[in-house]
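Below you'll find the structure I mean.
Only a single protein chain was left out; the remaining protein chains are all shown in position.
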Amino acid sequence: MAGNRVLVPLSDTVTVRQTVSYAVRSGLEDADSLEVHLVVALPHDTEVPEGDEQREEANQLLARARRWLAEDAGDADVTVESAVLGDDEYLFGPRDYADAFEEYADEHGVDLVVIDPEYKPGVTSSILQPLERELDAAGLSYDEAAVERPARHERLVGEGTERFDRYFALFWISFGFYLVLGDPTYWFDLVTGVAVAGIVSASLANVTFSFPLDRIESPIRTVRFAFYVPYLIWEIVKANVAISVVILRPSMPIAPTITRVNTRVRSGLPLLALANSITLTPGTLTVRANDQRLIVHTLIPSAREDLFDGSLERAVRFVFNGRESARIPSPRERGDAEIIGGDEL
Amino acid sequence: MIPAGVSIEEIFLLAAALFVVLAIVMFYRAVAGPTTQDRLLAVNVLGTNTVVILALLAAGLDEPWFLDIALIYALLNFLMAVAISKFTVERGGVL
Amino acid sequence: MSRTDTYDDTYTESQVIMTSVRIIAPFTLTYGMFMSLHGADTPGGSFQGGAIIGVTVLMLAFAFGIEPTRRWLKNSFVVGLVTAGVAIFIGTGLATIALGGNFLEYDAFVETFGIAHYWGMEAIEVGGVALIVAGVVITLFFATAAGFTPDGRGEESYQAEVTDDD
Partner (left out) sequence: MIEAARFWAIVVLVVAGLFFTFVSAVGVIRLPDIYARAHTASQTDTLGAGLALAAVALALGWQQASVYTVLLLFFVFITNPTAAHAIARSAAETGIEPVTADSATDDGSPDSGTGAPDRNSSEPDAGSDVDGGETA
């Protein structure tokens, strides 16, 4: 075999260093020359405000990885290519990543993808398993880098504070809720409250917080959410009146349509907030939420227009990412909103 | 200006009665269907109505512990909707 | 553009449902425990508390799939829950007999330990009722979810026996 071409998707994990050297080692085992393609897949495109920052980080990571490669390769024949993927599209689920890798692999004739076991693109949680399945589906051969156990250990230590944050946060949420239910001045409630909060946080901390908590951002988000609620209620009342007028009219002038809106919010809590806000606003009903592709049933045209104007999406982005990121074009302007037929559900 | 002879409790009881009437109206959809989801939806709405009725009765009859039951009912209502809609899907979703 | 085709092998619950269950679960669990602990104060309190605890687990099972939840919540743990409930129930009852009263005659506690009638009630409510109800709800659900295969039968009937004590 003359030469191997391997694709190594990188992300900022503790095992990324080992993954790179594994790629070099295993690639040189059965071939004398190796072409390593280092890629970083960006979850956001450059249109959204946080895209630039991520691009910057990606370039730094690539530069580091190039240095590592140079170290590991020694005098073997290793060529390096690096690229940033996904700055012209919005990568979301594992399938999007797999598609992006496959496209790149096709272009450059890559034989093998070496995946970091801790591969974690963007801020979402690990997507390794579904990613492997999607790569299988895409017909791309892959290899999971054999990283050593110390790395795993290191990861647990590294995550120690994060885990503590989760337990801590849930403990106080639960304890606070308990005292709201009970009487904060009664000793029995205080004692049992601590016990209950302990049980709740021990059993559910990792269930509730599937995402890393940020000590600064998370409280700010909570505050911003408090501002969001009155706005949402106002929207709900407004839309409810509109829908009531339509329904109570004898002719009932409804015009149901199925629309697809590609949103620009992260999965998990932001998606829940957006999907539920859309559902709570009468006239629009989220039928499906496949990653960022929402299939929304709209009942009256004005509700559809509101949806396409994306005011709720902006509000949700404001809650989770701050004022800066709320300034994005509406789904209509982005071309992310379309009316589809009912058979495409 | 509070009208004479009308107490808040009576208003709540009257409202609860009207909610019951509305619930009976909605019951039509639960019976008529025609799809499972229609019935499920109707029962879900009935459940929400029941929660409201319980809350109104709690205030109207001054029995605050009705609210406990209302909360549990709301929880079970949610669970019912999620569970049945999950199990009506082909392959049962999880089972 | 329909992307459901390859997701057939791993049908997961919608992210919306999953996330809202994640958010609600700690609150319902706290509330369930609160109701169990304050069961003596309100009519039927502990029964509802136990039911809420059980329902919380079922909710998680719906959202995350039954198998992962079953693994998360060890079978022996649930059986232990019910057993502990029954043990506390009977233990309290026998303790009153040992102290010279009738079965579950709380007044015996008042005379011996100088504690209020309330605490005997509390023990029964928390230990006896809440644990048993929660355990039974969970057990029945998982037993049903497992299907009625012949090899699962033994375990189920064992659990049914345990719950009969209530």
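Letters A, B and C mark the chains as written, and numbering starts fresh at 1 in each.
Quick note on the criterion: a residue touches a chain if its C-beta (ideal position, glycine included) is under 8 Å from a C-beta of that chain, and two chains touch if they have at least 3 such contacts.
Quick caveat, the model's predicted, so the values are computed rather than measured.
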Chains shown that the absent chain touches, full complex: A, B, C
Of A:Ala195, A:Ala226 or A:Ala255, the residue in touch with the unshown chain: A:Ala255
Residue in contact with the excluded chain [from A:Ser33, A:Asn206 or A:Thr279]: A:Thr279
Residues from chain B at the interface with the omitted partner, ascending: 1-2, 8, 11-12, 15, 18-19, 22, 25-26, 28-29, 32-38, 40-42, 44-45, 48-49, 51-52, 55-56, 58-59, 64, 67-68, 70-71, 74-75, 77-78, 81-82, 84-86, 88-90
Interface with the undisplayed chain - residues on chain A: 180-181, 183, 236-240, 242-248, 251-258, 275-276, 279-289, 295, 297, 299-303, 305-306, 341-343, 345
Chain C residues touching the omitted chain (full complex): 14, 16-17, 20, 23-24
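To be clear about the criterion, only the chains that are shown with their structure count from here on.
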Centre-of-Cα separation between chain B and chain A, whole angstrom: 36
Length of the line joining the C-alpha centres of chain B and chain C, rounded to whole Å: 25
In chain C, residues with contacts to at least two other chains: 31
Interfacial residue positions of chain C with respect to chain B in the complex: 11, 13, 17, 21, 24, 28, 31, 35, 42-43, 45, 48, 51-52, 55, 58-59, 61-63, 65-67, 145, 147
Partner chain C, residues of chain B touching it in the complex: 65, 68-69, 71-72, 75-76, 78-79, 82-83, 86, 89, 91, 93-95
Touching residues (chain side chain C, partner chain A) in the complex: 1-4, 6, 9-10, 14-16, 19-20, 22-23, 25-27, 29-31, 33-34, 37-38, 60, 64
